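Here is the structure we will look at.
Here the complex is missing a single protein chain, while all its other protein chains stay put.
Chains: A and B, in written order; residue numbering restarts at 1 for each.
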Amino acid sequence: MIRGLTKIYILGLFILLVISLFVGRYPIPDQINELFSNELFLNLIIRVRIPRIIFGTLVGFGLASSGMIMQSIFKNPLAEPGILGVNQAAGFGASLGILVFGNSYFMVQILAFLFGIISITLTIFLSNNINKRERLSLVLAGISVSALFSAGLGIIKYMADPLDQLPSIVFWMLGSLSNSNWTYLLQILPIIITCLLLLYFYRWRLNVFSLDKEVLFSLGLRNDLELMIILMISVLLTTSIISLSGIIGWVGLIIPNIARVITGQNTKYSLPISMILGGMFVLVSDNFARALLPGEIPLGVITAFLGAVIFIILLLTKKEIL
Amino acid sequence: MLKKIFCLLVCCLMVGCINAPISESTQFTVQDALERTLEFSEYPERIVIAGKQTPMLANFYYLFPSKEERISAIENRSQSQNIFLELIDDKYQSKLILEKGAGVEQIAPLNPDLVILKTSMKEEIGTGLEEVGIPVIYVSFEDIETIYKDIRLIGKVVDEEERAEEIILEYKKTYSEIKDKLASISDGKDLLLIQAQNVDQEYSFQVPSNTWLQTQMVKDLKSNPVWESASLSGGWTDVNFEQILNWNPDDIFVINYRGQSDEITMDLKNNELWKSFLSNNKINLAPFPYDFISWDQPDPRWILGYTWMASELYPQQIGQDYVIETVKEFYTLFYEMEEDYIDTEILPGISIYLK
Partner (left out) sequence: MKCNNNELLIQSIYYSYGEKDDFEIRNLSLSIPKKSISAVIGKNGSGKTTLLLLMLGYLKPASGQIGLCTNGDYLTIGRANGEIAYLPQNEEIPKEYSVNNFLLMGRIPFIGSFSQPNKKDYFIIEDVKEKLEIEHLGTRKLGQISGGELQRVRIGRALAQEAHLILFDEPITHLDIDSKHKIISILEELKKLGKTIVFTTHDPLEAFQIADNSILITRDQKIICGPTDHILNKENLSWCLGTPLEFGVVEGQKVLIVKSRK
């Protein structure tokens, strides 16, 4: 039964992708035969829309699966890279990288990842020292750490960037896919695809984190090595996305919760569905962002709006979330 | 007895002398861009210019070079502002004592008797200054009539009303000349102004607010500002390439506030996507001129921007020579520059904008 469900969602994603090709500020040529002969339109589709659509889908895949991983590891439905400070730290690291190392894409990625790891380590450490048992302490720790890095990002942008080298603070805080092109996409594709594949293969094993530590020990998981590796993969996935797209929130929080409502707790099914739903969510949001109004709306605004609405509905109808 | 009367008389005279300047008052009133009325009992002698757009406000102030010394401080907002004003005022460096982003606490200790601010700075600094008793006048310069009004305002405040009228006359002369030359034009074209910024290997584009001078000037030149529907906020609005394609304007002028407009324009012309777009639709892509500041700004150079746009839009009616003449007259009459200097230092820099 579940297999059939996954197929439906994949089909849905595919349909959405095709539809998205035709969404944009530039109108579709009136005659169908013009569709292929209009060189400008074709160019537009191939060079502008396709990379952006692909990147948007990958962003959705990545952020949703990271959220699912973190919610499973921390046994907390409120966990996600944004709430745990990873997004903001990645933004901080990326902007630091741009400022110090200029156009070195490599260094930007490394710094984003490094600070992502630092932030999640800090969050875990803080949370353990507040109150190990309380679910809320993780969220509280995460909020503090993310506030710290947000502030750091602000400091970098406003005080250390007199020549305005960095993208605007609005870009960082609210995210945007407007600078998607094939060059960027091809640079980032290997990392994202690798991480996504690894996480996909891990989808059944992810269930282990719902068991007690001693039980895991008895089953052969004697240390936190596996946990740390999977967490690092998630962080890498998130930071490489964020360094290109700015901070996009709510996807990692909402989508896994919705996926679990649909498929149940077994991560073998909820992780893939989460990915697909995440891709669809960001795709739809970005369609609004780039085509609703003449001016570009920052993507994070749309995901926050849609995400918050869905979150409120979830809270009111499904009390088990918290 | 007589000695006592004599001393008393002398005292009265002295008291009379002391009081004399006060009774001979130079009181005047002005109305500023926010329609506030201010009364002055004397001409301000310690004027401060601060807040956003300080460079442009300073450039307007320096249209009155005889009153340079009444400036006690200017906020140090940008390097390029400094380059120009150092040419005009050799004591300029000593006036750069306010750091960028200065607030009430930095301005107040300078003990100014007048602060000139852009209208948008009211909440941020203006109100605070007034609360500590420092007089503020707001200027706007965001459309042509307001420019004249605000020049008169500054002229009045520095006791140079004649000079103000001179300047306005000069503006009006060029303005009506251009209007005359374009009198026969009935059909306007579609025009797009975009600010292009080089951000992390990509360009981002923004369109100006409808309330700004740029949009007014475009309309005044009988062109249609295609971005009007996009202007969401009171500031610059992001637009993507698709939207630009959709607008399909006849002319696109590329603005950049770092003086890179010509580089960026060259880049776009060589870009795969833009190439076919520009040639298929026969679009004129041109960089907006920049000497010490971009000519699209609400700055004394607005007339240069206006003249240049007219020549780009209507090359038949307004030729390059006219633009060059206007530039020469501008710097000669407004800033008392030597013709030699203009020929060797300014004109070469803007030749790239003139075909």
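The working rule: a residue touches a chain if its C-beta (ideal position, glycine included) is under 8 Å from a C-beta of that chain, and two chains touch if they have at least 3 such contacts.
Given the structure is predicted, the values throughout are model-derived calculations rather than measurements.
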{"item": "Chain not shown, its touching partners among those shown", "value": "A"}
{"item": "Hidden partner chain, residues of chain A it touches", "value": "198, 201-205, 207-208, 210-212, 214-215, 217-222, 226, 264-266, 268"}
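Here, only the chains that are shown with their structure count from here on.
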{"item": "Distance from the mean Cα position of chain B to that of chain A, given in whole angstrom", "value": "44"}
{"item": "Touching residues (chain side chain B, partner chain A) in the complex", "value": "197, 199-202, 204, 207, 227, 229-232, 237-243, 245-246, 258, 272-273, 276-277, 280"}
{"item": "Sites on chain A touched by chain B in the complex", "value": "24-27, 39-40, 43-44, 47-49, 98, 103, 164, 166-168, 171, 176, 178-179, 181, 290-291, 293-296"}
